[in-house]
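Some chains have been omitted; the remaining ones sit where they do in the full complex.
Letters A, B and C name the chains as they come in the text, with residue numbers starting at 1 for each one.
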Amino acid sequence: MTASIPDATTLGRPRGTSGVPILELRGLEKRYVGTHALKPATLAFEAGEIHAIVGENGAGKSTLIKLLTGVIPRTSGEIFWEGRPVGLATPHEAIDLGINAVHQEVVLCRHLTVAANMFLGEETSRFGLLQHRAMVREAQRTLDDLGFDLPAHVLLGDLTIGQQQLIAAARAATRGTRFLIFDEPTAYLTRREAAQLFALIRRLEAEGVTIVYISHRMEEVFELATRVSILRDGTLVGTRRIGETDEADLIALMINRSIEQIYHKDKYTPGKPILETRGLSGPGFEDVSITVREGEIVGLYGLIGAGRSEFVTTVFGRHKRTAGEVLWDGRPVTIRSEAEAIELGIALAPESRRDQGLCLNLPVGLNLNLPVYTKLAPTGLISARQEAERADRQIAGLRIKTPGRATLASSLSGGNQQKIVIGKWLNHGAKLFIFDEPTVGVDVGTKAEIYRLFSELLSKGAGIILISSYLPEVYELADTLHVFRRGRLVSSHGYHAATHEDILTRAIGV
Amino acid sequence: AAQDVTIPIIVKDTTSFYWQIVLAGARKAGKDLGVNVPELGAQSEADINGQISILENAVAGGPAAVVISPTEFKALGQPITEAAKSVKIIGIDSAADSDAFTSFLTTDNVQGGRVAADGLAEAIKAQYGAAEGEVALITSLPGVGSLDQRAQGFKEQLAAKYPGLKLVADKVADGQATTGLNIMTDLITANPNLRGVFASNLIMAQGAGQAIAENTMQDKIKLIGFDSDDKLVKFLTDGVIAGLVVQDPYRMGYDGIKTALAASKGESVEKFVDTGANLVTKANMGDEKIAALLNPKLD
Amino acid sequence: MTDVTNKARGLPKGRLNILFGLTLFALLLLLWVILGFATNSFWTGNNISNLLRQGSMTAILAIGQTFVIITGGIDLSVGAIVGFTSVIVSLFLQWGLPIWAAVVLTLLFGVAIGLFHGFGIVRMGLPPFIITLATLTSLRGIGLLITNGATISITNDEFTAFSRANFLGVPSLFWMVIMVAVPAYILLNHSRWGRYLFAVGSNAEAARLSGVNVPRIIYMAYVLSALFASFVGLLLAARIGIGNATQAEGWELQAIASSVIGGTSLFGAIGSVHGPLLGAFILATINNGANLLNVNSFWQRIVTGVLIIVIVYFDQLRRRRG
């Protein structure tokens, strides 16, 4: 038996409730070249609990999860499953034990159908032949059963990221799972989808499944978890029962300092209009008229697929508008390409860092400088010194956790990658900044910093369009809040002029 | 009415100058005799399967007779025997493993190799006083029947008649003039005592000739090529090349069609015709007969 | 390859594959009808037999190639394998081995080459392009070395008679296509390994995390491709009656072109069995027709190039609209 081994970091493992911990780590450690991603960690997961893990970007949360699911090999340490040591060298081994995970970035096959993805690796077949129809039926039943309004026969690539995330969750939940890990599952979900996910989690909990839940959103942690562990800089700094802690306590443990206020907002008197759209229509949205003034944050809220991203990318010249006008500084303009938009003074931080935001296999420095090479090198020839200086300044300014500017973007943690997506526009000298889901996967500390940066931009006379599916964020920050539903602008509200419930009702459209 | 008569001619490789001359001869015969002559052929001498397909397609078209130059002795045997069941087959240039040919007009490639050996020996003798020293052979492509036969004839003749000539390198290229050029320059480097080279087709002779010209080795190394075009004729005139073995492809094409037409009408034709291989040197290139071989009338 | 060309991926396709297959089939029929009017000889039994024979080998290669391309790889070695195995089987027959033994041993060579490719990709981490390019070069060299640059004649008439035989009026070579295509179809569309081929091509990491043995799937794809190529080597040897290492030069590009014309995506995860079949027979028809119409063989090349562009362009269009 292993239960007698004393444990320094866990604060009194509750005994007697379910006996032997279902999964236990002893001195588990992971080193990458140049990064000590997880320092020896000892922790026990009780059977049937919902265990949250919180920590800053790059604290090692995903690394821990990858170790538990056999995705990457560990440097040292031991893992015990129901008291027995296990190797966990391959994903297969983890799946066989009943350990499944919904990873941070959606990892499913876009070219396969939803049903094929749900059954991937566990297909049902008769005489060696796949039971196509049976699998689709079964997958559809599961989805319906979970209350997800999604078709099982379409290609996964045809769904939005959020919907794909739900499929990933449904899939992990239905595989004879005994231990299920969610790595920031709500990052790309709207409130409604998040509610569906929570219902699923509750249900699994009732079935006795042990759940590990990673999130940067504190209220989710407090809503769901029974216990919470805190990682800081690869070190497991503590575990708390949820009743014995509060938000401030967790934040202090995570970042080693306290934040009095996350949503930092300075009010500026709005100046001249920078951008105006009049009856703008394009792919995925129709008849949208908004105005962004100097010193103002315009928030766009809506459910997934409401057409907000399409609207801003069209303004940015990525798609062709089909009707309406765009006015810049009061003059009508036609923006035919992204380059023209940038030339005018528009900056866009897109929503999907993997697909739109980053050149993952290129250095951090190149990613940060990509939009400004026209300025860095007006003649075409680049000054290596200037290039390096600028990159270093951004890395320092945004506190991007990386060994250096030459490191590849792919080896950064999710949140730090997000900082690059935002950071590359900050010193660009644009007048209008469009941030599409800028704080997805970003830790509280950094969030606060990003909001402070917003203020700084506003103080210099810039305007901001902020898209967020996370209502508290837009609600607290936006001077004007526009609500989108099915590609149309359905209502506009001043700062704090409507309640959360009002806005949600508008977005869902009763 | 004669235009309804179709006699396709199938060569080994339409992308080579030599076969274009054969086709030119056939074209002329077609015009003279009022016969429709489709000009067919694979895109490489090594493409045996391609030629079989072309033969099959040609026979399917219901021609009066077929003139073919088989790329490979064994491989084309069965298909030709098969084809001969429905039409008369006339072979040109090379043989095939079939006795179904109505007539044959060939250059003996083995004989061509021997002629090359003789020419090389003579040139070396003229330069060094005796047919002695190191020589090399450059073949354009592996696995091509006619080239293998030339190599065979060349080597046999060296062994039989010129014991003083030692074959120090037997190189096979990839059909590219540049490769021939590179092989030749490296041969020059690696064998300072090299006295002669036989480059056994047009492209290799062009590459090797260029290497000799680049290194101005024409007085030290005697090069014998095979077949001709104006580039090689210029080399010959300039003394870069010692000699060329030249066949009579034009006549092969012309007489091939002529014989095929006769055979298709049921007239009796000669079973074997040797169209010959001649050594051309700077000395005899002015002869009328040779000049006609060097400058075939292409249209 | 470049993402720019890649927009089509994200859009719905669903059953479109089958539809597209039909459209390609319509194109093939159209070509046949046109040729039927343009020449007297096209619709003769003899010519159709020829056409079927001529497309057969490329078709089989293209199916194997498709498996590899679906995983997101490429197999440049198939032409060289064809030439090499034609030498091997001729050698075995020359030694007096019975046909069945020579055939089985030759196919085993194919399997071994495929395993080697899998090993290079999975264990050594080499790009498929490179390892198969290297095999291409080396195999031709080994084959030439064995034959000393010459050809090996096959004197076993039973073996060579096969390629000219007909069965139920259809050339035996075409039966071989069916014999390969039917199991290939079942494997690709109705077995879990087929599913995994697509999964690996779509997102190897996702497949791995789902417990799919990705290396095994990669091995499978390359072994099948090499096995099919060695099978074609047998057919070629039977057809031309000799073993010669330089044969089938450039067939890898023909096989890839057939596959892509048949709707396979070089980015992986999109492909079928009927597609490459149609692609191969479209290419064969172009050549056959050009020969019958007495089109200059230089024009044939030009036409082939242009047709490849046109066909793939319309494929792209259709998918984008889809």
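Going forward, a residue touches a chain if its C-beta (ideal position, glycine included) is under 8 Å from a C-beta of that chain, and two chains touch if they have at least 3 such contacts.
Just so we're clear, the structure is a prediction, and the values are computed from it rather than from any experiment.
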| item | value |
| --- | --- |
| Formula of the whole complex, where the shown chains each stand for all their copies | A x1, B x1, C x2 |
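The criterion applied here is as follows: only the chains that are shown with their structure count from here on.
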| item | value |
| --- | --- |
| Centre-of-Cα separation between chain C and chain A, whole angstrom | 44 |
| Between chain B and chain A, distance of the C-alpha-averaged centres to the nearest whole Å | 72 |
| In chain A, residues with contacts to at least two other chains | none |
| Residue ranges of chain A touching chain C (in the complex, touch as defined) | 69, 71, 91-92, 95-96, 101, 103, 107-112, 116, 120-123, 125, 128-130, 132, 154-155, 157-158 |
| Residues on chain C engaged by chain B in the complex (per definition of touch) | 39-41, 44, 46-47, 50, 53-54, 57, 144, 147, 149-151, 153-154, 160, 164, 236, 239-242, 244-249, 287-288, 291-292, 294, 296-298, 301 |
| Sites on chain B touched by chain C in the complex | 8, 14, 38-41, 43-44, 46-49, 52-54, 56-62, 72, 74-75, 77-78, 82, 139, 141-143, 145, 148, 172 |
